[in-house]
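Taking it in order: structure first as structure tokens, then the write-up.
One chain of protein is taken out of this complex; the other chains stay put.
In order of appearance the chains are A and B, and numbering begins at 1 in each one.
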């Protein structure tokens, strides 16, 4: 991770002026993969937000006409109104995929946000104060990095029940340390710049300097990192769901739908895996492409 | 370098202590003890169980005894649930299995991933490049709990080539290694490709080419080493990811590794096994990160410690 930190330190420095953002935007939209990723994300988000309007069934009611014969009758069909087929209980998979996409996006975005907020504040504070504070804070990060977080998260979910709040916070807290390291590296290089020194000379307090002067200059890095973090959060959530520790029924997530579908793959109900997996992959692709595109766009080096 | 290594090791000890204390407190605050059973136990039996496992001591003493036994005798105590086994026995039986398929997966992911990435970069914009990019993107987003049942369905049920699980020699290693390594291989390929492209475009490679060195020498001698830096920094997270992935492998392939032992211990409130595995994983992560950092410094002497 040291490498990323140093590279981005170089890149972010000139990103101070407004025109650079316009530049970045131009570069981003010239990148075909990034553009495709952007379109995919718009589509997936629209599906999550408005797809429910097209559903003919709620995601909770049981369709007694197909229940018990899902392999024969529960396939995708316009006639029954189950566009994506049904799950094993005869619940509409379209409506459930819409809901699953909502939850997965929410977990991804909120988790990434938590990681960013905590990581940025922590990293910026350590970097800004430097010296002993910095070394103690970064030692702590080293210690936290060695904790097998997935295990701790499993422990939390097993012992304190499945709560969506723990899930959101848990996945977020897994990843803030990397963010903290990156931000600290950046802050170290920003701290010596004139505008920060000027602010300090006029007696502006440290928290205000961090919030007003340091963090805004890091937005580019944070944006890149956050975008790349979202798919990781979604993957983490899917793993938790596979263990049965994710969101509670009747709510669902893409991870939960996929793991249900994967379990019954041998029983002739492949749509139960196929459709959720499609949206899962689309979402991840979208974020990966956009993230890569952002990184390239914010990187002043010409490719 | 040596001073740095020593310092890192010195940090490892408080790290492990923090880990022990956090997990200990977490577990003891949770509802449902290890001896919650279907029928409420007679008080005397419960008292005896608690005494046997030292659960009747005050919390600080329990932590103290626990740490003391580990430090002095490397003794993690008896399992609360697998009553005729100690934690050392359980980890001793499961860890070599996890380590075997973990290391194999690691080697496969790195060698295949790097080769694929280098090949794609060298043949930039060729069919090979596109295939490699497509493959690695696809493999990166396919969760291993989807891949595992598909592998079993295809290779065990349809083709009948491989046993569907267990841990009985190399035949049973193949599917776990494929399922565990694929997504990391894909990520490594992607990282290698982009960093290789960057290096190949740099001045010192242009210089090497200008000297008339054959292309394979340029790549192997001059480009590969600097291109490996981002790959190496990815190895840390990959390692942690593999530890997590071992849970899926153990569940689907019944390998008997410690990933499943951990999940079971959490579900069964087997405090001792849970702590043992968590500490082991923490220690491994620390060691591994240290190795990665040293490797990093060896490749890139610019890094200061």
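Everything below uses one rule, namely that contacts are C-beta pairs under 8 Å (C-beta built on N, C-alpha and C of every residue); 3 or more make two chains touch, one makes a residue touch a chain.
Keep in mind that, in the parts below, contacts and distances are computed from a predicted model.
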item	value
Chain not displayed: protein name in its UniProt record ("PDGLE domain-containing protein", "Peptide ABC transporter substrate-binding protein", "Cell division protein FtsW" or "Fe-S cluster assembly protein SufD")	"Peptide ABC transporter substrate-binding protein"
Touch criterion as defined above, residue of B:251, B:277 or B:292 at the omitted chain	B:251
Option touching the unshown chain, where A:33, A:67 or A:219 are the choices	A:67
Contact partner of the left-out chain, one of B:8, B:190 or B:260	B:260
Interface residues of chain A (partner: the chain not displayed)	60-62, 64, 67-68, 70-71, 88-91, 158-159, 161-162, 244, 248-250, 263-264, 266-267
Touch list for chain B against the chain that is not drawn	30-45, 47-49, 52, 78, 81-86, 90, 93-94, 149, 152-153, 156-157, 160, 163-167, 250-252, 254-256, 260-261, 264, 267-269
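Keep in mind that, in the parts below, only the chains that are shown with their structure count from here on.
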item	value
Inter-centroid spacing, chain B versus chain A (mean Cα positions, whole Å)	22
Complex contact set, residues of chain B against chain A	11-12, 14-16, 18-19, 22-23, 26-27, 29-32, 137-138, 140-143, 145-146, 149-150, 153, 157, 229-230, 233, 236, 240, 243-244, 247-248, 262-263, 266-267, 274, 277-278, 281-282, 285-286, 289, 296, 303
In the complex with chain B, residue positions of chain A that touch it	1-4, 139, 142-143, 145-148, 150-152, 154-156, 158-160, 231, 235, 238-239, 242-243, 255, 258-259, 262-263, 265-266, 273, 277, 280-281, 284-285, 288
